[in-house]
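With one protein chain withheld, the remaining protein chains of the complex are depicted in position.
Letters are used for the chains, namely A, B and C, taken in the order the chains are written, and counting of residues starts over at 1 for each.
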Amino acid sequence: MRLQVRARLAGMTSRVAVAGASGYAGGEVLRLLLGHPEVEIGALTAGSNAGSRLGEHHPHLTPLADRVLGETTQEVLAGHDVVFLGLPHGASAEVAAQLGDDVLIVDCGADFRLTDSQAWQTFYGGEHAGSWPYGLPELPGQRERLAGVNRIAAPGCFPTVSTLSILPAVGAGLVDPDVVVVAATGTSGAGRSLKPHLLGAEVMGQASVYGVGGVHRHTPEIEQNLALTGADGVRVSFTPILAPMSRGILATVSAPARPGVDADDLRAAYAKAYDDEPFVHLLPEGQWPQTKGVLGSNCVHVQAALDERVGRVVAVGAIDNLTKGTAGTAIQSMNLALGLPEGLGLPVAGVAP
Amino acid sequence: MRLQVRARLAGMTSRVAVAGASGYAGGEVLRLLLGHPEVEIGALTAGSNAGSRLGEHHPHLTPLADRVLGETTQEVLAGHDVVFLGLPHGASAEVAAQLGDDVLIVDCGADFRLTDSQAWQTFYGGEHAGSWPYGLPELPGQRERLAGVNRIAAPGCFPTVSTLSILPAVGAGLVDPDVVVVAATGTSGAGRSLKPHLLGAEVMGQASVYGVGGVHRHTPEIEQNLALTGADGVRVSFTPILAPMSRGILATVSAPARPGVDADDLRAAYAKAYDDEPFVHLLPEGQWPQTKGVLGSNCVHVQAALDERVGRVVAVGAIDNLTKGTAGTAIQSMNLALGLPEGLGLPVAGVAP
Amino acid sequence: MRLQVRARLAGMTSRVAVAGASGYAGGEVLRLLLGHPEVEIGALTAGSNAGSRLGEHHPHLTPLADRVLGETTQEVLAGHDVVFLGLPHGASAEVAAQLGDDVLIVDCGADFRLTDSQAWQTFYGGEHAGSWPYGLPELPGQRERLAGVNRIAAPGCFPTVSTLSILPAVGAGLVDPDVVVVAATGTSGAGRSLKPHLLGAEVMGQASVYGVGGVHRHTPEIEQNLALTGADGVRVSFTPILAPMSRGILATVSAPARPGVDADDLRAAYAKAYDDEPFVHLLPEGQWPQTKGVLGSNCVHVQAALDERVGRVVAVGAIDNLTKGTAGTAIQSMNLALGLPEGLGLPVAGVAP
Partner (left out) sequence: MRLQVRARLAGMTSRVAVAGASGYAGGEVLRLLLGHPEVEIGALTAGSNAGSRLGEHHPHLTPLADRVLGETTQEVLAGHDVVFLGLPHGASAEVAAQLGDDVLIVDCGADFRLTDSQAWQTFYGGEHAGSWPYGLPELPGQRERLAGVNRIAAPGCFPTVSTLSILPAVGAGLVDPDVVVVAATGTSGAGRSLKPHLLGAEVMGQASVYGVGGVHRHTPEIEQNLALTGADGVRVSFTPILAPMSRGILATVSAPARPGVDADDLRAAYAKAYDDEPFVHLLPEGQWPQTKGVLGSNCVHVQAALDERVGRVVAVGAIDNLTKGTAGTAIQSMNLALGLPEGLGLPVAGVAP
């Protein structure tokens, strides 16, 4: 509880470091921290980009443009209250071990998201590093669990929007938890990796799929989340579409409606689930989510309908993969861990058109 | 059979008119006709654009830029062997009635696609105009049915790619015909209509959905096609995604695998179905369709996988909504009706990147 | 001075109305006002969209989604301290006359930007409504002129970036003021107007020009701005490019270098001009502006080089056409008029990638 107490002291700001600051996750964490009234931005580190100016990688972070990136070492990261990690797969555990228990570490990577070692083996392979408190406050009971913790695993972007799109229907038992997710994502979701299929000339003007047939690593994370409702036998078929846009995820999530369920039941379940959520916005009936409704904001827009003819609930959710899908939920969880107001520093209006 | 005989005469080209030439469907028909060795392009007509130069609307059709658009009247369209219709919903029946039976009419609109009046009522409303021979030669027995006809209803773009993506699995009884389609389309699929949500500033950089919950008009057309396999109780849940691109559809089509089906069965069914098809290309294992693989071409790229963990077949197909999705299949069907080689004038290589 | 005094009173927020709230300019004003600590958002009005929810038009403005748009009338707009106008060409004068002199009116349209009636006649035609204080604080002496005013003409987006890109070179006499501007803009610059060439299917994947040959209405505004340096005979050739993006302007602005000018002179002039400007950021040598460096922010990124071989200074500037190009500069000017800190509520970090 030390961390939480510390932040609660009047006028005391937290000193925050970002490891992996030249990547997309790191850049978005910094963009949001610049607007957060209770943090001071400390060390920024990188891998191969260490030694360069932040402005070379993130020209949009004008106030930080002249900051020079350090190495991701214990020395550089020491002396901070909070450290965000935007590191390559598998690298977080070692850095965390070096930093000790009195630092709040928020990992934007996947290493500590799954609780089930078997699922880890199946989808990631290699040794399972363990699990940290999961940074999706909108899950049942999760908000409370995040208070005062010193380790947070920020969720994957697809799991966040997929889960929140269908959670009320699964939670209220309105559907069989045999869920089909098809989600279109902007290409920043793949990170800043130099792969031929991510070149602009390839992705512009076209849609493609990847990780088809039940192999995408975010699949067990969605199942893990939905199982928290108590539903038995949750199964998720997940297909991601790479869409020609930089940011945003639009998820269509459907499942067989249980007999006797009607449209009013569905609407009521979603309203009950989300009316008090600060960042999940159930759209008015007839209006459907679009990614531009949430770009740059920490909001989730959700809508659901019952297709009575074929007996299926079809829900749709939209998030910004870098904001609510990564950095926003990370900071939201940090706020909860530090005892700050949950929404502090988090934008609720997006940037559009 | 007069039409067919006529075209078969050596050296005889067909004179072709296009009604609705300033729209996207009409423009694509013209693009393809420019490369067709057995047609002569005759009258071009339009609605409110009558009197203007074609080059104002389709600057890419350089060789036809100075053609002036006529009115869509019986007089202007008379004297052609083939007339393509790219008209607003509900307008085709009257034009067809004026033109008589010795003209091949290919309707790129929806008016004559459905055979079931009840389905028409449910999804379109209003009076059902009837049905014409359906211009998707890849359906069972359809190629033969198109020989010599004088009326063709070109299929909808979503039904073409959705059907062909899952047809082999349904036809071979490998899945329950309880199909979930989520398809991302370029915005040209909405035609050249001036609606706020189709403005460039709205669609660029974003994904949205529309017609969610079982109301999109292409739904019964997909069911009608899949039922031709003899499968009972075909049900389709269809959700279209508007993606930030001009052209192309990427469809993900999934259905519950029947017990005992394995990956080899699936591959074999697709290979058997498509090995001899000139325009449907089953990709090598591990390679998945992308819309840039087919842009500007009449090809369909298809791939399928079995997700054994959740018991679901996931198939993906890609087409160009304007080529194989509209104008290409229309000309392919015209070729069959006229007794010409099926692929005459139809591009098999796309334009990429 | 009444306005300025009023806002300076401790704890007193200004009540702000936005006329034309469903358009792009109005939406961006609202996005920024949501983050402004000293305003309360009052009436929102529209033309044909009156009566509808704001969320239908701007789903990204989640906190205001349920606001209903009123008519743009004197009654609805009365009782506010500040009124922003995002109205069609020619409509601002009448609304302003109704509102009286004790209201600060900030016009995002062109009606009051030009001081020269002859230039108005040539480029706009019709009667010249007059001129209001020009809302570009970075012009020589302009910051001071805006203090306490009750009318502001927010600049055009192209003039803002074009002017600021070359102003130091012209002001220091390093170039002949015979300026060639070619600027690529996102399509939101054309507003939310339903024109065929602005449809997504038209603009995506393509670049086009418009207003070529010296006829674009922003031309005399750039000349007017540059003449404020005292330079004689300013002439601007301006060509806008419509680029396939929603937001952002990238301007290339060049002029003949005067004899003897070297690269150090150039750098020094820009540094002197902009080192103390809060929103104009001269990039480090070798780094060039890109629109993603400023999207969603009120910043201008600028760089310049001397091409010694051909004797030409080439400068480049980037802005977000809706933020610094419209709503941001409008609020920056409002802050000056009200005596608030100039940068209050204005984002300095952009949203990228």
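What we mean here is this: a contact is a pair of C-beta atoms (placed from the backbone, for glycine too) under 8 Å apart; a residue touches a chain by one contact, two chains touch by 3 or more.
Predicted model, so just to flag it, every value in this text is computed and none were measured.
A.B. asks: So one chain is hidden, and I want to know which residue out of B:G86, B:G109, B:P177 or B:G296 touches that hidden chain in the complete assembly.
C.D. replies: Only one of B:G86, B:G109, B:P177 or B:G296 touches the chain omitted from view, namely B:G296.
A.B. asks: Pick from C:S92, C:T229 or C:S246: which residue touches the chain that isn't shown?
C.D. replies: Result: among the candidates, C:S246 touches the missing chain.
A.B. asks: Hey, which of A:G26, A:G186 or A:P220 is the one touching the hidden chain?
C.D. replies: A:G186
A.B. asks: Contacts of chain A with the missing chain: which residues?
C.D. replies: With respect to the unshown chain, the touching residues of chain A are 24, 186-188, 190, 192, 194-196, 198-205, 244-247.
A.B. asks: Residue-wise, where is chain C in contact with the chain that is not depicted?
C.D. replies: 178, 180, 182, 184, 201-202, 204-210, 212-214, 235-237, 239, 241, 243-248, 250, 252, 254, 288-292, 295, 303, 305-312, 314, 316, 318, 352-353
A.B. asks: Just the residue numbers, please: which parts of chain B touch the chain that's not shown?
C.D. replies: Against the left-out chain, chain B lists 24, 27, 31, 34-35, 53, 55-56, 58-65, 188, 204-205, 246-247, 281, 283-284, 287, 289-290, 292-297, 299, 301, 347-353.
Quick note on the criterion: only the chains that are shown with their structure count from here on.
A.B. asks: Fit chain A onto chain B over the CA trace and report the rotation angle, somewhere between 0 and 180 degrees, nearest 5.
C.D. replies: 180
A.B. asks: Just how far, in Å, is the C-alpha centre of chain C from the one of chain B?
C.D. replies: Averaging C-alpha atoms per chain gives centres 45 Å apart.
A.B. asks: So which stretches of chain C touch two or more other chains?
C.D. replies: 24, 188, 204-205, 246-247
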